[in-house]
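Just one protein chain is left out here, and the rest sit where they should.
For clarity, chains are labelled A, B and C in written order, and residue numbers in each chain start from 1.
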Amino acid sequence: MVEARLRVIYGDTDQMGVVYHANYFRYFEFSRMEFFRARGGSYREMEGAGFMLPIVEVSCQYKAPARYDDLLLIRPKVSELRRASLMFTYEVVREDEPSTILCTGSTLHACVGRDGKPTRFPDMFLRLIEQSP
Amino acid sequence: MVEARLRVIYGDTDQMGVVYHANYFRYFEFSRMEFFRARGGSYREMEGAGFMLPIVEVSCQYKAPARYDDLLLIRPKVSELRRASLMFTYEVVREDEPSTILCTGSTLHACVGRDGKPTRFPDMFLRLIEQSP
Amino acid sequence: MVEARLRVIYGDTDQMGVVYHANYFRYFEFSRMEFFRARGGSYREMEGAGFMLPIVEVSCQYKAPARYDDLLLIRPKVSELRRASLMFTYEVVREDEPSTILCTGSTLHACVGRDGKPTRFPDMFLRLIEQSP
Partner (left out) sequence: MVEARLRVIYGDTDQMGVVYHANYFRYFEFSRMEFFRARGGSYREMEGAGFMLPIVEVSCQYKAPARYDDLLLIRPKVSELRRASLMFTYEVVREDEPSTILCTGSTLHACVGRDGKPTRFPDMFLRLIEQSP
């Protein structure tokens, strides 16, 4: 399991003293990068090979707030893999209380080629996904 | 119907040349402010009276990209009103092509009091919601 | 004089209850767009013609905080125009107290062509700058 680590800065919080809800999607993105890196690849390489994973749909469920200076662990997982789309789901916890889930989320991605049209995932990508980190 | 108007800046885009997906939630927030203002109230006043609407859950469906310099209209609507929760839904379009929906989204809010506990919506708030802008 | 109007959202604030310092540079960018639009042009058009204005240097001086729900006026001005560079300066005030400056700032821009190299400002641009809005 990949756990992306990230410390909450002032710039991530809002005047309620908690992480602004939209910023979790930045955290999710960061964890996707770590997901690919943990498997020896990178999303940048995939783009270099002519494939992109634009986001089609997202969701997030907020259960408890994250705060300034918290060290967060974001756990991304491929929960669904189809011919030309892919869903990541995420859990966010604090490192010092890893059993309490602060929020969960999902991002649904299409696989598109250089022409912007949906295309099958390339084999290099499937191998990356399927291997253990 | 309230339409919040907003022009896309460079800082909202990413290297794909489109609005970064997380930023739509900022747009949605902006449109909620306009929603209350169009009815003669404001979210700040509500907070002043001891009520807050923290976000419990969000979703967004991306259909077509918004780009730099686009003038966007964001249309917020209360789609569900319960004793102590409320759902807003949103449509985003470009002003020069208002019939093509770029994205839709939703934000589910709890109503909580100063103690952070769920509470009924105050009457002033219900009157605000129910009136036409 | 151009005054770009913008309302502060939650997402712009931090846990001190004030606008996070980095976000003023987003506001400055927004006001530059309005500056060009007020003169009948747009930065997008200029890019279309093959010229860009990358930022070389910025500064900001914070005098008093802006807060959630404040309606801000951002006043951009070309304070220096050279062969291949340009400085904008800015003042930010609240609409309801326009004589109290909340912050001032500056952005220094190079003019570069499609090859990324410094180039003279095109005439269309100089005419835009010099005209009154």
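One rule holds in what follows: a contact is a pair of C-beta atoms (placed from the backbone, for glycine too) under 8 Å apart; a residue touches a chain by one contact, two chains touch by 3 or more.
The structure presented is a predicted model; accordingly, all values stated were derived computationally and were not measured.
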Original post:
Among the chains present, which touch the one that was left out?
Top reply: A, B, C
Original post:
Of C:57, C:95 or C:130, which sits in contact with the chain we cannot see?
Top reply: C:57
**OP:** Have a look at B:20, B:51 or B:90 and name the one touching the chain we're not showing.
**Re:** B:20
Original post:
Who touches the missing chain here, B:11, B:41, B:54 or B:122?
Top reply: B:11
Original post:
Which residues does chain C use to touch the chain missing from this display?
Top reply: 16, 21-23, 25-26, 29, 52, 54-62
**OP:** Over the whole complex, note the residues of chain B touching the chain we left out.
**Re:** 10-11, 13-18, 20, 22, 67-68
Original post:
In the complete complex, which positions of chain A touch the hidden chain?
Top reply: 7, 9-11, 25-26, 29-30, 33, 42-44, 68-69
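The rule is simple: only the chains that are shown with their structure count from here on.
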Original post:
For the two copies chain B and chain C, what is the rotation angle that overlays their Cα atoms, in steps of 5 degrees?
Top reply: 180
Subject >> Between chain B and chain A, distance of the C-alpha-averaged centres to the nearest whole Å >> reply: 24
Subject >> Where chain B and chain C are represented by their mean Cα positions, the distance between them in whole Å >> reply: 26
Subject >> Intercentroid distance (Cα basis), chain C paired with chain A, Å >> reply: 33
**OP:** Mark out which residues of chain B touch at least two other chains, giving numbers and ranges.
**Re:** 25-26, 29
